[in-house]
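As you look at this complex, bear in mind that one protein chain is not there, while each of the others sits in place.
Now for chain A:
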Amino acid sequence: MLTLEGLLIEQGDFRLAADLTVGPGVVALMGPSGAGKSTLLAAIGGFIDVTGRVLVRGEDVTALPPARRPVATLFQDNNLFPHLSIAQNVGLGISPRRLRAGDRARVDDVLARVGLEGLGARKPGALSGGQQSRAALARALVQDRPVVLLDEPFSALGPGLKAEMLDLARDVLAADGRLMLMVTHDPADAERVAGEVLLVLDGEVTGPHDRAALLADPPPALRAYLGPA
């Protein structure tokens, strides 16, 4: 599904290496703060330059700009343009040009799937935090890319709402054979939705590890980060 082949990210003193393949499903990306989780997502998304290769379904995408990669990203914040309506925001996932009637119907359909039926005409500022997250999910959904990256887009929500959004993301985004790669600080999030875990530690990305096995017996560095169980 997603292969990082001899990938090396260098930014000043910071170095992160990765050489691995993950399959479809939900994969959690864990590791201490500053280890490079968000940077790895930015590299896969095409926002920063790297050496090595990024392959999606066997196709080399390293030279492609972000929009042409088979990858959709949900950022930590600013996932919606505040000056555009929800329907316009979601529609941008299809095309920046004026949408045809069929595409508009698809936007409405996707909005209904994430529970925002009839709210397409509103601006993001008129929605609650949870509804804004649903709209961002809807946009990632219409983009319909095989790889979806989640850089903690729900971290500003309360625990209950966050769990609800993770369930929704798993159900709609990771379906249809996609890979959903999500950064998380919270082992409970990983336990809730992820089958496998990539570990970012000491300048290296390892995995995929089986989530249950890893969290049952974490390596010392991860144990130090997670704290006493």
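Note that contacts are C-beta pairs under 8 Å (C-beta built on N, C-alpha and C of every residue); 3 or more make two chains touch, one makes a residue touch a chain; residues count from 1.
Definition applied: contacts and distances are computed from a predicted model.
Within the choices "Protein tusB", "Branched-chain amino acid transport system substrate-binding protein", "Molybdopterin synthase catalytic subunit" or "Thiamin ABC transporter membrane component", the name that UniProt assigns to the complex's undisplayed chain is "Thiamin ABC transporter membrane component". Residue in contact with the omitted chain (choice from A:A43, A:L92 or A:L150): A:L92. The missing chain, though absent from the display, is touched by one residue of A:G12, A:G102 or A:G125; that residue is A:G125. From the options A:R15, A:H83, A:R100 or A:R223, the residue with contact to the unseen chain in the full assembly is A:H83. Although one chain is hidden here, its contacts on chain A can still be listed: residues 42, 45-47, 65-68, 72-73, 75, 78-79, 81-84, 92-93, 96-97, 123, 125.
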